[in-house]
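Got a structure here, written out as structure tokens. Questions coming.
A single protein chain has been removed from this complex, and every other one stays in its place.
Naming follows writing order (A and B), and every chain is counted from residue 1.
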Amino acid sequence: MMKTQLAMVIDSSKCIDCKACTVACKVENQVPEGHWRNWVKHAEPDADRLARGGKDTAGHFQPGACMHCEEPTCVRACPTGATYKDEADGSIRVDSALCIGCGSCIPACPYGARYRHPEKKIVDKCDYCSARRARGELPACVVTCPTKARTFGNLHDPKSEAAILMAANSTVRVANPESDTRPNMYYIGATAPLNWPVKAQFPAPISIWAKLAKPLIWGAVGLNALGVLVMLGKQVLMADDAPEAEDPENQKEATHG
Amino acid sequence: MGNRMMRRHTPATIFMHWFNAACWIFLLATGIGLIKNDDLQPIGGWYADLMRSIFGGGANLLLAHEICGVIWAAGFLIFGLVGIRKYVIPFVREIATFSPSRDLMWLVTKGIQMTLGHKALATIARRFGFAARIPDQGFYNTGQKLFAVPSLLGGVVIAVTGVIMMLSTSVITDPTIVQWSILIHFVTVGLVFAGLLIHIYMASIAAGERPAFISMFTGTVPEDYAEHHHKLWYDEVTAASGKEASG
Partner (left out) sequence: MPNRLNAPISRRNFLKWSGAAAAAATAGGRTPVLHALVPANEPGTASQVEHKFSVCGMCLNKCGLIARVEDGVVTKLDPNPKFLKSRGMLCARGNAGVTQLYDPDRLKYPLLRKGKRGEGKWQRISWDEALDYAADKMKIIAEKYSRCGMLFTPGSDMQSTFVHWFAEVFGSYNITTHESSCLVSRNRAYLDTFGEVPFSDVLHSKYIIMAGANRFEALITPDSIDLMTARKNGCKLVVLDPRYTKTAALADEWYPVRPGTDMAFFLALAHVIIMENLYDPQFAAEKLSGLNELADHVMSCTPEWAETEGDIPAADIRRIARELAAAAPAAIVYPGRRTSDYINSTQIRRSMAIVNALLGNWDQPGGLLGARKVGLASPELPEAPFYEDNPDDRLDHGRAHMMFEEEGSFKHMRDAIIEQQPYPVKGWFVYKYNPMQSLANRRKTLEMIDKLDFIVTVDIAMSDTAWMSDLVLPAPSSLERQDPASGLQGSSACACVVTRDPVVPALFESRPVFDILKGIAGRLDLGEYFDFTVADYRKQQLRKLPDAEKALHEDGVYYNPSKLYGVYEGRVYKTRSKKIELHNSRYADMGIEPMPVYQPPRQIPSDRFRLVIGRNAYFTHCSTQNNALLHELMPENTLWIHPKPASRLGIRNGSTVVVSSAAGRGEIKAELKPGIRKDTVFMGSGFGVLSTGMSNIFGSGACVAELLEDYADELSGNSAMHETFVQVSRKGA
């Protein structure tokens, strides 16, 4: 069976920042007020260039969303695997029945792709419109875009639009150098802005757990287990260890406590 | 000295003990199974996967854990409220009464005795100038008290953090408290579990503990056992019903 990695290949030079993709996503996925599953970033030339006018005044718009990374830091932050990389299609998913909305994954995403749903109180993010895909449709943002800047598909399927564009073009990814999660969102040619993803942050409880609590508990359990083993060993090896046999002087006083 | 049986545990406390044990086992098994994160999982991802395949997915596992957790906490809450005067207050008084010198000596002498044996205890006691005998104990010995207090407090912490995690998707707006609850829940369970290993050994495997183990079913212990292991309690009881103590 063909390996699947769903991804987006985007020609951001086509983006006109009309926000159709963000609104389409909101409607399709009932994204609550104040939150977004996707976005358009923008890069503007500096004030001097704008003052001069002329040829050197190009700006750039960059559509984006959850990048369904190869090495997702969000998954690393989740205690229960409620968010996970789906082996079947490579997308990063949230199991809404397992997620308790602790929000540990939210700061762990360099792209700010996740949010805690104010009503459902679990974590939500782009899932490539799984309900639409189940019906054989493309994600809402892809379909609605006026300039068709976003394409979508299985990178390993040579017939998919995304794979075709990948093969025909050089692409770049947008990543924070300290937290390169190997995003599966590829921008054709060049894109801007580049330096906006932040370093993945793990909430204090999670890093304390990994770095301190886990070894601490191992230590405590190990120590106690060791004690048990020693006592068990003594019990097995010194089967006839009784105070009467050994020390007549203490016979009356010695007791098992 | 006759070997009549003394009543040590009531049916209610027996039930609650095994109720606690059963819930704890299930909760521990499912709880550890819920951790599916290589950085956090103490015994390896294979275990989380195993539990998920047994329960049919992480969501079912969580549900099972929560149901049992609620039953466990509710059970103790009801027991604690209904039996506050009859059971809770006496119990807490017993486990929380420490006598520093007696308890410290118990730890030393018992500890040596359990690990190195009576002979070694005698030797070391002689060497360091203390009596090579285990100090007399009350209803619960030092070790039992040192496990019971953290168990009780730990149990409360585990229940409270558990409830916070359960309320996360309904009433909690800032999830930071949930994140801390998960950590505290894990650490507390882990520490109590560490003590639990000793408890299980001492209560059911250690030599001479057979009567104690049986009493967790029958509710009674032989008099000589009681006199040897819990002399202070034995004296109290026999004094109270002075005629019983006749041989």
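Criterion: a contact is a pair of C-beta atoms (placed from the backbone, for glycine too) under 8 Å apart; a residue touches a chain by one contact, two chains touch by 3 or more.
Bear in mind the structure is a predicted one, so any value in this text is a computation, not a measurement.
Q: Just to verify: which one of A:20, A:77 or A:102 makes contact with the chain not shown?
A: Touches the omitted chain: A:20.
Q: I'm checking contacts with the chain that's been left out. Which of B:166, B:187, B:221 or B:237 qualifies?
A: B:166
Q: Pick from B:5, B:21, B:63 or B:92: which residue touches the chain that isn't shown?
A: Per the contact definition at the top, the residue touching the missing chain is B:63.
Q: Can you name the residues of chain A that touch the chain not displayed here?
A: So the residues of chain A touching the unseen chain are 14, 16-20, 22-24, 26-34, 44, 46-47, 50-51, 53-55, 57-61, 93, 95-97, 119-120, 131, 134, 137, 140, 143-148.
Operating definition for what follows: only the chains that are shown with their structure count from here on.
Q: Counting in whole Å, what is the centre-to-centre distance of chain A and chain B, each centre being its mean C-alpha position?
A: Each chain reduced to its C-alpha mean, chain A and chain B end up 39 Å apart.
Q: Show me the residue ranges of chain A that touch chain B in the complex, using the header's touch definition.
A: Contact set of chain A toward chain B: 76, 78-82, 84, 95, 97-98, 100-104, 116, 118, 120-122, 203-206, 208-210, 213-214, 216-218, 220-221, 223-225, 227-228, 230-232, 234-235, 238, 241-243, 246-247, 250, 253-257.
Q: Could you please specify the touching residues of chain B with respect to chain A in the complex?
A: 34-37, 39-40, 42, 48, 57-59, 62-63, 106, 109-110, 113-119, 122, 131-137, 141, 165-166, 168-170, 172-173, 175-176, 178-180, 182-183, 186-187, 190-191, 193-195, 197-198, 201, 205-208, 228-229, 231
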